[in-house]
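Got a structure here, written out as structure tokens. Questions coming.
A protein chain is absent from this complex, but the other protein chains hold their places.
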Amino acid sequence: MNSLRRTMLKRAGGAMLATLGVASGLLHAKHAFAATWNSGAFEAKTAPDALKQLGVPATTDSSDISFKAPDIAENGAVVPFEVTSRIRGTQSIAIVVDKNPQPLAASFTFANGAEPTVNLRLKIGQSSNVRAIVQANGKYYATARQVKVTIGGCGG
Amino acid sequence: MTQLTKIRATMQVDVADIRIIVTHPMETGQRKDPKTGQVVPPHFIKNVTVTVGGKTVMEAQWSQAVSKNPYLGFRVRGAKAGDKVVVHWEDNKGESETTEATLA
Partner (left out) sequence: MTMKRLIRILSTIGAVAFGASAVAGAEDDRRHFVELYQNRFAGIQLADYVYGALIFSADAKAQYDSMMVMPPWQDVIEQGRKMWETPLKNGNTYASCFPSEGKNVGGNYPYFDDKLGKVVTFEMAINRCRRDNGEAEYKYDDMATMGTLTVYARSLSDGMSVNIKVEGVGAQAAYETGKRFFYSRRGQLNFACANCHVGNAGNRVRNEFLSPVIGQTTHWPLFRGEGDLWTLQRRYVACNALTRAVPFAIGSEEYNNLEYFHSYMSNGLPMHTAVWRK
């Protein structure tokens, strides 16, 4: 099931060229991400600011976004989420955790057959509204969940 | 060097189920080292790209809010057993890794 063939490890800070070994062919010498990391959005300190930096003018609430989130996080450091968009033409999904110090948690772009669904684990600093933002055909949709983070009685 | 990225890529009937986990601290830059009392600087993966059969299927941008030893699960249609799955990530310190697996 898990046949890992080859790992190329690049550790040099600046070097973009991978020293490829034998018969690599399949791997590109240089990895260029289509979109550079959106530091403006990721460093925004409020949810509205993050959305503005993401270029999201407004969102329409949609029940066509399936957003599985816990009611009460077992552990705020690892909170599992699953977002699936049933909106046609979905190109990307972003997660915003309103009360996190930097609300924009992650964004995902899908192409070439990838289904608009993603499973991830996030840190939630305190009980918060968590939004799933979907971009489809140039329009933006959203749904949200309240995730509680508590101090338990037996932790530790 | 030890490989940090682990890929589990399997065909589930007609859709490829791809699960990735990376051994990475995903430090927020807000945690204090209990031994030194010093703040541990941020160290987190920023960009992730996944290709299947040579085509880019997923590009992700992550923040410090993604959990330690981050997990990413998603699905791809139109892929077939034998396709190469390549995962490449880069973090805020400029470290990166490219790992390959075969869709089973």
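The first chain written gets the first letter, and so on, giving A and B; residue counts start at 1 in each chain.
The working rule: a residue touches a chain if its C-beta (ideal position, glycine included) is under 8 Å from a C-beta of that chain, and two chains touch if they have at least 3 such contacts.
As the structure is a computational prediction, the values presented were derived from the model and not from experiment.
Summary of contacts with the chain left out: across A:V56, A:V78 or A:A111, the touching residue is A:V78.
Residue positions on subunit A in contact with the hidden chain: 68, 70-75, 77-80, 82, 119, 121, 150-156, in rising order. Against the chain not displayed here, subunit B makes contact via residues 2, 6, 8, 19, 21, 23, 67-71, 73.
In the analysis below, only the chains that are shown with their structure count from here on.
Taken together, the subunit B residues at the contact with subunit A in this complex read 1, 3, 5-8, 10, 15, 19, 28, 30, 46-47, 49, 52, 54-68, 70-79, 84, 86, 88, 90, 93-102, 104.
Contact residues of subunit A toward subunit B in the complex are 1-14, 18, 26-27, 31, 33-35, 37-38, 42, 77-79, 82, 97, 100-102, 104-115, 117-124.
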